[in-house]
Structures are given as C-alpha cells and as structure tokens.
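Right, I'll just put the structure down here and ask away after.
Every protein chain of the complex appears in place save one, which is left out.
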Amino acid sequence: MTDRNISKAAAAAGGVTRRTVVAGIGAAGMLAGTSRFSIVRAAGGPLKVGVLLPRSGVQAGIGQDCQRGVEVAGPILKELGLPELQIMNGDTESNEQTARAQAEKLIGDGAQLLVGAFDSGQSAAIAQVAEQKGIPFVINIAAAPQITEQGYKYVFRNFPTAVTILTDAFKQQKEIFKQVGSAPKSVVFLHVNDTFGSAMAGGIGKVMPKFDMPYKVADTIAYDRAARDLSVEIAKAKATGADALLVVSRLNDAILLTRELVKQRWTPEAILSMGPGWYEDQYFKTLGKLSDGPISFVPWYDPKKKLSQTLKAAMKKAYPDVNLNTNHVYTFEALLVAADAYKRAGTGDSKELTEAVRTTNITDNVSIGEGIRFDAKGQNDTVGDASIQNVGGELVVVAPEKAAVAKAVWPMPPYDKR
Amino acid sequence: MPVELYLNVAVSGLLTGLIYGLSALGLSVIFGVIRIVNFAHGEIMVMGMFATLVLFRHLGIDPLYCVPIVAAALFAFGYLLQDLVVRRIVHLPDYMQFLLMAAIAVMIVSLCLMIFGPDAQGVQVSYAYDSFQIGPLLVDKVRVYAGVAALVVSGLLFAFFRYTDTGKAIRACGDNQTGALVVGLNVRRLFALTFGIGTACLGAAGAILVLLIDVHPYLGPSYTLLAFIIVIIGGLGSLPGALLGGLLIGFSEALAGLVFQPSMKSAVSFGLLILVLLLRPQGLMGKISR
Partner (left out) sequence: MIRRLTDGLPRRALALLLLFAVVMALAPFFVSDYVLSVLIISLYFAFVGQAWNLMLGFAGQLSLGHALFVGIGAYTSAALFTHFGIDPWVGVVAAVALSTLMGCIIGYLGFRFSIRGVYFALLTIAFAEFTGIMVDNSAWLGGSAGLFLPVKNAGSIDLLNLRGPPTLFYYLILILTGGALVLCRFLLNSKLGLYWQAIRDDQEAAEAAGVPLFRYKMIAVAISSALTGVAGVWYAFYYNNLFPESTFATGRSVELILGAVVGGVGTLFGPILGALILTPLGELLTALTSGLQIDGIKTFFWGFCVVAIVLFRPSGVWPWLAGLLKLDGRAR
C-alpha cells in the first residue's frame, strides 16, 4: 500500500470521525437524559439499592453470610415504617476489578444507592465509582482507615476503623480483667497477614502504649493468610511461656489454631480475639465443645437494644441454625441507613439522598454504640466493639458494661477436660 | 529456644511433608508419562477431599478407610478426563495445555462452590485430638496415621510401576512414546490409565488431608503451586523424588516458620525452587537428560 492510499484512508477516517462525533454527542446526550429522567421517575417508588458482596471467590463464605442480612431486612424495614427498597444484587467475585465493573453496571441499571462490600480493597474500588457518579455508597464492613480518609463526599461507613476496634478492645480488656480479678502477665500476639490483620497489627503499635496494659507482648507472630498448617505457630507461641493469646484471624485459621492448641495440650488463660473467626457459626459447628472460651472484641449488636431482638428473631426464623453476627448486623444497618435517608429525602435524587445520608441520626439501631450518624469524613465514629464470649455454644456479651448480659468465664476451661 | 521445640516442629513438618509428597506424586506421574502439566492438580485433590467429606458425613466411613474408595472414584474421573478431553490437546504447545487445565480448574472450583457452599468443612474423628507422647516429643496422632497412609499408598504405586506388566508398559510409554507404539502398546489406553493413576493419588492424598485441614472450594490453587515446587525440587517425573521433595518442603517450611516470621515461610519454598531451578534443574533425583 502506498502513502497516497494511506492519506486517502485517513481522510476517509476523518470524515467518519466528524460525522460520528456529532452522532455520538447526540447519543450521549440522549443517554444522559434518559438516565436523569429515570432517577426522577423513580421517586415515590421503592429506592433501588445496589448491594455488592463477594459471593463467589475466596471470600464467598463471608459474602454469602452478609447476604443473609440483606434477605431478612425487607419486612423489618417495613415494620419500622420505612419506605421499600428494591435490592439489586451484584457479585464482586472477591476481586477489585470485578467490584468496580459491577458498581458501574448497577449504577447503569439504575441503582440510586450502593451498599457493600465487606472487603477494604473492593470497597475502595466501589468508592471511586460512587464518587465519580455522585451516588451515595454506604459501606457495610471494611476496616481500613484510609477509605474514609481520602476526601470522598459520597462514601459513608457505619463500621469502626482498625484503630477504633483496637481502642475499644483494650478498654474492654481492662474492664474484664477488673471484672474477673485476674489478668495475664504476658501474651503472644498472633495475627494473619492479610489486609485486615496487618492493619490491626499496625494499629496495635500506636494504640496499645496509650492504655498501660497489665501484660507485655512476649512475641508477635504473623502467619500466612493461606496457611495450611499452623502447628509451628502454636508451638512457637507456647514456647514463649505466655499466659494468654491475643489474636487477629479469619475463620479457617481460627479453627486450625484451636485444633493445634488442643493437640499441643496448651490451654491459655484466655484467647482474646480482635477480629472475625472465633465467634462465627462455622467455628461452633466444626469444633463443638472445643469452641467454648475465646473472647472476641468485635463490632457487634447490642443485645439490649429493641431492634437487635427484632433482627435476631427474623434471622432465627429465616436461618434456624445461624447465629446473628457482625456480618448480618452491619449489612442490615447499611440498608437501614438507606431506607431512613430515602424517607427523609423523599426522593431518589442522588444529591438530596446523599445529603440525607450525611444527616443520618438513627438512635434506634442494632449495633453497639450511640447510634448511626456520620462525621464530615463520612465515618460513624460512635460505633464500637462489644466483648463477646463463646459460652456453651452461645455468644454472650460480657463487656462493655452497658451492653453486658453476663460476666466473663475466666480462665478458659482446659481443653482436655471438656 | 529449647531443643524440644525444634524436634517437635521438625517431626510434624516431616509427617506433613509425606502427605505433600503423596499429592505431588500424582503430578509427577502425569507429567513423567503424558508430559501434560496438570494445572488443575490442587482442584482435583479438593474434589477428593469433598468426596471423603460426603462419605464420612453420610455413611460414617473413617477418612482413612475412604482412601481406596475416593482413589477409585478419582481414577475413573482422571481416566475419562484424559480420554475425552486432555487427549485432544496433548500435541498442542504447553501454554494451550495450561489454559485448558486452568479452565477445567475454574469449572471444578465453581462446581464445588455450587454443591458444597463456600464454608470450610471438616470431619470429626474420635482420635482427632489425640497425640503420642514420646519423651519430650508430642506427636499428633492424626499426622502419624496420615503419614503412614501416605507411605503405604506411595509404596503401592512404586510396586505397581516396578513389578506389574501394565506399570512397566506405562513407563515404556513415558520413556519413548514412538517406541511404545512400534511394539504395539495401546498408548491411548495407557495414557488414560496413567492420568487415572495420577488423579487416584490425588484422591488418596485428599482423603488423608481432610483429617488435617478443613476443605473449602478455594483451597486448590495453593496446593497446585506447592505440588509444583515439590516436584521440581525432587525432579519432574521421578517418583522417589516427589516424596523426597515433599519431605524437604514440609521440613523446611516448618523450620522456617520457627526461625523467621511464619508469614514468610512460603518465601522459603519459592526461594528453594529458584535455587534448585538454577543449580540443579533436573531436580534432586531427576535424570540429567530431561
């Protein structure tokens, strides 16, 4: 092909370009028009809420657990006199790229508010889409502090950051030590090296010195998130001669750790967990009697609040063998925030809806703390931990005092005498 | 740190290494003969684990007794997979084989997710938490049983390849496929048998592994990588090499966990892999000619 031919082709292409641009702009305008129109039209009907959760991929277990909170929400919100939500489900496949594309898709399909996504990375990816589109995004669970520190205007989080979780954990540990009249002298800090685990490990260095804890940390052991075998980790921890274990783990490793404790014939005075795993249903199901004893310091429901009882009953009815947990509570509350904001805004218009979310002030809620409201950064800084202990297959709140229903069992009953 | 600690950790590492070795045998057999790199290795083993779980839950069969049943089931699976699908791509370049196996792996994972759900599930046997006390040593009973079972299965496999006619024929195929065709061996059938034997090893390893680890659909990939490391270190295609590689990785990961931060311990495996690839690419027990 000669140069002349190319310039001809280029000229032809140029012609196409001009014409198509005009057509393109027209089409874009039309599309933009229809989407704006659809939002206006939606006012009055149910609010379209896009729920993005990792329902397949490595986090599928937790994503599907969060989904249960979505499934039971409808009737409860109705009972509270809140407007109806039309749930649009999206699966992030435990992958940030998919999370982002799915967020675009849900918004394209008319979602007026987004809820999700359990994981910090996926939530951060969705947050960017929400911010660009000006669609409010209510995070159910994600503890990485950075998400609400990035200056987003449309991102709200009704979940404590790593620092808050730790602050409350140390406060309540002291409360429990006082309650039972005993405290470990040294602990081993054992944590999984994943997004959450290392955010917590980073926070401990900053938060713990402020609390003058009665114990010293004899050793810090970080283990692989895909650990197949934790016998070495427990052997190492046991060899330090520490009284208690401080842990941040996930479900699978919590089970592995417990098994190793039993096999290596070591019952620490206490297992103090500052993350998921130890209170989850699967932990009870898998370990039976051996599941008793650990105390978890986690964002939890306040058993004394009225709405907690309603949610608990609804869960019991829908899923008889699933205990109400953090995943359900915060996913439900994210929808509660959505419905409440929609009621006050009276419209699905994204600006007004976002403003309504920003001025949320729900005191009749489920989680521990004063209620749901957001600061200038979109963070609910009043939400906090509860200390829950596994007692006889049930989860018992033992601190803070305001929410506690029993005293802590201390020390842990020995594993070999159960 | 006390000596007992090192001893305890070393013994437990070696026992775990035996099971790693058994699973790696499956990979080695298939590569050694058919020259297919089975990237669905871990996922097929997870299938075996789920099968064991079902047998245990519904029929109450101890996982160790499940070993022959699951091995037989996965043998059938492997035989059919080779004969119906993999056979058609043996002549393709390795990246195409790799793509096919990776896609099959995705299908297996999705299927497990749909059938069994995402949660980790385990078996509870009566001896799950027992341990033998030998002096200062505290040896986990399950690991001992598992290690012995792995040894028995490996022994059977060695015997099969050394003493039976079929075993010898398969080895002949692996050494020289054209020659095998010339002397009238049914290569197609032998390849299917080999793939079946490879996946049967995975079934056996899976059944044993359920005693130690809870199974969930996404467990596979890390075992695939692990098996590759073991097999390369031991020597691709060498059966004793795979066992030795397993022992070495089990042992060094356990000790590395003690000496370094445990979250770094798989770095030791990958580091070992790099060293072996550079210094002794045929592996510890592989033949130079590869």
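Lettered A and B in written order, each chain numbered from 1.
In this section, a residue touches a chain if its C-beta (ideal position, glycine included) is under 8 Å from a C-beta of that chain, and two chains touch if they have at least 3 such contacts.
Just so it is clear, the structure is predicted and the values come from calculations on it, not from any experiment.
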Hidden partner chain, touching residue among A:48, A:225 or A:250 = A:225
Which residue, B:59, B:76 or B:103, contacts the hidden chain when the whole complex is considered?
-> B:103
The listed residue (A:86, A:179 or A:198) that touches the chain absent from the view is A:198
Among the options B:55, B:157 or B:225, which residue touches the chain absent from this view?
-> B:225
Residue positions on chain A contacting the omitted chain are 1-3, 5-6, 9-10, 13, 16-17, 20-21, 23-25, 27-28, 31, 55-56, 60, 64, 89, 91, 93, 95-97, 100-102, 104-105, 107-108, 120-121, 124-125, 128-129, 131-133, 144, 146, 150-152, 193-195, 197-199, 202, 222, 225
Missing-chain contacts on chain B, rising order, are 37, 85, 88-89, 92-96, 98-100, 102-107, 109-111, 113-114, 118, 217, 221, 225, 228-229, 232, 236, 261, 263-264, 266-267, 270-271, 273-274, 277-279, 281
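As a convention for this text, only the chains that are shown with their structure count from here on.
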In whole angstrom, what separates the CA-based centres of chain A and chain B?
-> 36
Touching residues (chain side chain A, partner chain B) in the complex = 56-58, 60-61, 63-64, 193, 221-224, 226-229, 231-233, 235-236, 239, 251-252, 255-256, 259, 262-265, 282, 286, 288, 290, 415
Which bits of chain B are touching chain A when the two form their complex?
-> 1-2, 5, 8-9, 12-13, 16, 110, 113, 117-122, 124, 128-129, 131, 138, 140, 212-214, 216-218, 222-223, 226, 253-254, 257-258, 261-263, 265-266
